[in-house]
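Heads up: the structure comes next, in structure tokens.
Shown here: the complex without one of its protein chains, the others still in place.
== chain A ==
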Amino acid sequence: MKAGVIVFPGSNCDRDMAVALRAAGAEVEMVWHKETALPAGLDLVAVPGGFSFGDYLRCGAIAAHSPVATALRAHAERGGYVLGVCNGFQVLTETGLLPGALMRNSGLKFVCRTVALDVVTGDSAFTEAYGAGTRIALPVAHHDGNFQADEATLDRLEGEDRVAFRYAEAVNGSARDIAGILSENRRVLGMMPHPERAVDEGHGGTEGQALFRSILGVLQAA
């Protein structure tokens, strides 16, 4: 299974993402944002956390219009898998691959701690190994993680079972405590919490491992 990790100026979770993917058994290539094509044969593209382009204009806005973004959109439209974490989630909403927007945390503070999450759906390659209803703990570290969308979009996300994770407690003001969502074909996941920061005993938790094992398992079986 081959994964690509996109690197923007200001990405800072790109290497953690590569380590987590390799630990789960993936072959990983880093992809610089100026590339106009993705390496051939990628099954999964990860858009990592960080502060791409210094969060200028809006978080993820400039990254969403970088040369590699066109290739990323094409990969998703072909039915390829995409994982966006934190700033990666912001990039995915800015590209239009996921609905809604990530706004400033309602408490205005940067939130950096481990939070409890509920896995809302097990019906995705990313969450299959957890199963719906499982409570896990993952770190969050963001200033703009307040997920907002209009009521119709929120109803649709819930109605189509596309909410992947929900905060078990209020963290940043997100509508309906949404922490992660899936695309219509369930192959694009955007989430604010960091599964790649919870894959080793040294991280203080390993509850992110199942996400990587889950997607690797599905892709290796395919």
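Methods note: a residue touches a chain if its C-beta (ideal position, glycine included) is under 8 Å from a C-beta of that chain, and two chains touch if they have at least 3 such contacts; residues count from 1.
Here, contacts and distances are computed from a predicted model.
A single chain of the complex does not appear, and UniProt lists its protein name as "Phosphoribosylformylglycinamidine synthase subunit PurS", one of "Recombination protein RecR", "Phosphoribosylformylglycinamidine synthase subunit PurS", "Beta sliding clamp" or "Multisubunit sodium/proton antiporter, MrpC subunit". Checked against the full complex, the one of A:Asn12, A:Ser106 or A:Thr134 touching the unshown chain is A:Ser106. Residue A:Ala149 is the one among A:Leu44, A:Val115, A:Ala149 or A:Val163 that touches the chain missing from this view. Screening A:Lys2, A:Arg15, A:His65 or A:Arg166 for touch with the missing chain picks out A:His65. Taking the complete complex into account, residues 57-58, 61, 65, 93-94, 99-101, 103-108, 146, 148-149, 173 of chain A touch the chain not shown.
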